[in-house]
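The complex appears here minus one protein chain, its other protein chains still in place.
Going in written order, the chains are labelled A and B, and every chain counts its residues from 1.
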Amino acid sequence: MSLVLNIFTIIAVLAGTFFFLAGTVGLLRFPDTLTRLHALTKADNLGLGLVVMGLLPQAEWPFDVIKLIAIWLFTLLAGATVGQLMAQAARRGQPTP
Amino acid sequence: MTLALAVDISLTLLVLAVAGWIIAVRDTFAAVIGFVAYGLLLALIWVRLAAPDVALTEAAIGGGLTGALLIGAAGRLRKTEAATRAEYPGVLIRTLAAILAVTVAAALAVGVLALPDPAPTLAPAAVASLATTGVGNPVTAVLLAFRSMDTLLEAIVVLLALLGVWSLAPDRAWGGYPGPRHHADPDGILAYLARFLPPIGIIVGLYIFWIGADLPGGKFQGATILAAMWLLVIEAGLADTPPISRTWLRVLLVIGPLVFIAIGFAGSITAGAVLAYPEGYAKPLIVAIEIALMPTLVLTLALLVAGTPQRMPPQ
C-alpha cells in the first residue's frame, strides 16, 4: 500500500514540476503581459495543486493535510487576485487593441 | 555529491544570480520585484540552515513588508529615474568599486573557510536553562528570557524609526493621516480580497504568535501577518490610516515597551536583577510581555510601511 502511495507521490510531484517548468518557459517566451500572466497563473494553480496532491499521502492526518490544502487554496486566491490586478494595470498602461 | 548538496548549490547560484540582477537591471521597479524573490529564496536557505524561525521572519518581513514598502516608493519615484541614470559613475570608479567589492568578499570568504573547529556554541547552555523559562521554543526563550535586553531595545528602535518617519511630515500635515488615501473599485477584486482574507489572516497571525512559545513562530512573524492584513484593507480603500495625533494610537504604540520595562524593573526587586523573572513566573511574564508587545508591533510595522503623514488632520 505504501509503495503505491509513494509511486503516486512521485508521479504527481513530477507532473507538478513539469507544469512549473512549462509556466517558467511560458513566462520567458510569451510575447506580452497577458499571455505571460496566463502562463504564470496556470503554473501556480496546476503545478502547486499537483505537488500538494502528491504530498497529501505523505502528510500526517489531520493537521498537516489541512495545512497543505490551505496553502494551495491561499496560493490560488493570491495568484488569481494578483493576476487580475496586474492585467488591469497592464491594460491601463497601454491603449487597448 | 549528495542530493541535498546539489539542492544547496543550486539555491546558492540562484540567490547570487538574483542578487546580481537586482544590482544590474535598469528598471528600479524590476529590481524591487527581484528583491522580493530574493527574500523568498533566502527564506528557503534559512530552512536549509535549520532556522525555521528566521525563515518565517525573512519571508514575512524581508520579502513581504520590505517589498511592499519599496514597491510603493519605486512607483512614486519612477519619474526621477531617467534623470539619475545620467549620474552613473565612470569606468574608473566602477573598476575601483569592483576591486573593493571583490576584496571584501574574498576576505569574508577566507574568514568563512578559517572558522574554528569545533564551532563554539551556546546551544547546550540555552537548552540546559530552557526548563526554567517554561517555554518550549529555544529561540523564543533567547528572545524573551536569556537576551531579553536585545528584544526590549529592538522594540524601542522600531518605535524610534517610526518617530523618525513621522518627523519628516511637512508642518501642515503634522498629526495627519500617513500615506495617500487609497481608492480602489469597491466591487473589484482587491476590495473583495480585502474583505475575504483578513478574518483568515488574523487567525493565522494569532496562531503563529501563540505557537511561537513552543514551535517556530512568534510575535514578530505573527505581528507582520496582522500588519499585512491591515495594510491590505487600507490599500483597498476600505479603511484609512489613523491620524498620528490619535491618543489611542499613541497609547498602543508605547504600551509594549512600557510593559516590558515595567516587568524588567520589577525583576530587580522580585528576582534580584533587571529583566530577571522570579522563579516559577517566567512563562506568564513572558506571555504578558508578548501580548503587550503585539499591538505595538502590528501598528509600528504597518505604519512604517504607510509612511510619513501627508494629509491634514481632521478639524
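For this structure, a couple of remarks:
In the analysis below, contacts are C-beta pairs under 8 Å (C-beta built on N, C-alpha and C of every residue); 3 or more make two chains touch, one makes a residue touch a chain.
The working rule: contacts and distances are computed from a predicted model.
Going by its UniProt record, the hidden chain of the complex is named "Na+/H+ antiporter subunit C" among "ABC transporter substrate-binding protein", "Molybdopterin-containing oxidoreductase family membrane subunit", "Na+/H+ antiporter subunit C" or "histidine kinase".
The undisplayed chain touches these shown chains across the complete complex, B. Touch with the chain that is not drawn comes from one residue among B:Leu3, B:Leu113 or B:Ile269, which is B:Leu113. Among B:Arg48, B:Lys283 or B:Arg311, only B:Arg48 touches the chain that is left out of the view. The chain omitted from view is touched by exactly one of B:Thr151, B:Thr241 or B:Thr296, namely B:Thr151. Take chain B: the residues that touch the chain left off the picture are 4-5, 8-9, 12, 15-16, 19-20, 22-23, 28, 31-32, 35, 38-39, 42, 45-46, 48-51, 53-54, 57-58, 61-62, 65-66, 69-70, 73-74, 76-77, 80-81, 83-85, 87-89, 93-94, 97-98, 100-102, 104-106, 108-109, 111-113, 115, 119-124, 126-127, 138-143, 146-147, 150-151, 154, 157-158, 161-162, 164-165, 168, 170, 218, 220, 300-301, 304-305, 307-308.
We take it that only the chains that are shown with their structure count from here on.
Separating the CA-averaged centres of chain A and chain B is a span of 27 Å. Those residues of chain B that touch chain A in the shared complex are 189-190, 192-193, 196-197. Put simply, chain A touches chain B in their complex at residues 77, 80-81, 84-85.
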